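Not every chain is included here, but those present sit where they belong.
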Amino acid sequence: MEGELAHIGAGLAAIGSGAAAIGVGNVAGNFLAGALRNPSAAAGQTATLFIGIAFAEALGIFAFLVSLLLMFAV
Amino acid sequence: MEGELAHIGAGLAAIGSGAAAIGVGNVAGNFLAGALRNPSAAAGQTATLFIGIAFAEALGIFAFLVSLLLMFAV
């Protein structure tokens, strides 16, 4: 059996990257549900939509970064 | 099989980082759902939105910090 333990870690970190997508989907999904019920208010909440996506996406990108570091840097 | 066990731990910690994104998404998603139903009240709850995001994001950054510590400090 060969290979590095870091590669198991990289695979596990990718689970975190996928889990973050649940949060991002929750933000965008609720925006769409509300925007389609009340389209006239949607334009005013676009900034909040991107703020919410950015914060949730950041945590997923951190997990992806850990994955890349485990494969190529450690 | 080579490598350090800490690298598996770093990957596991990244799952925690991604899981925190679910919490962040929950906060921002509920804000958007409410703000699109009642846009006039949205401005008054922006502070609460950022408080909620900050507390949830902090736990995700703690998990990312554990990940970095396991890769580069221990």
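The first chain written gets the first letter, and so on, giving A and B; residue counts start at 1 in each chain.
Here is the rule we use: contacts are C-beta pairs under 8 Å (C-beta built on N, C-alpha and C of every residue); 3 or more make two chains touch, one makes a residue touch a chain.
Since the model is a prediction, treat every value here as computed from it, not as a measurement.
Participant: All chains are the same sequence, and 2 are placed; what is the full number of copies?
Facilitator: Copy number for the complete assembly, per this file: 3.
Operating definition for what follows: only the chains that are shown with their structure count from here on.
Participant: How far is the middle of subunit A from the middle of subunit B, if each middle is the mean of its Cα atoms, in Å?
Facilitator: Those two chain centres are 9 Å apart.
Participant: Give every residue of subunit A touching subunit B within the complex, in rising order.
Facilitator: Contacts found on subunit A: 1-13, 15-27, 29-31, 33-35, 37-38, 41-42, 44-45, 48-49, 51-53, 55-60, 62-63, 66-67, 69-70, 73-74.
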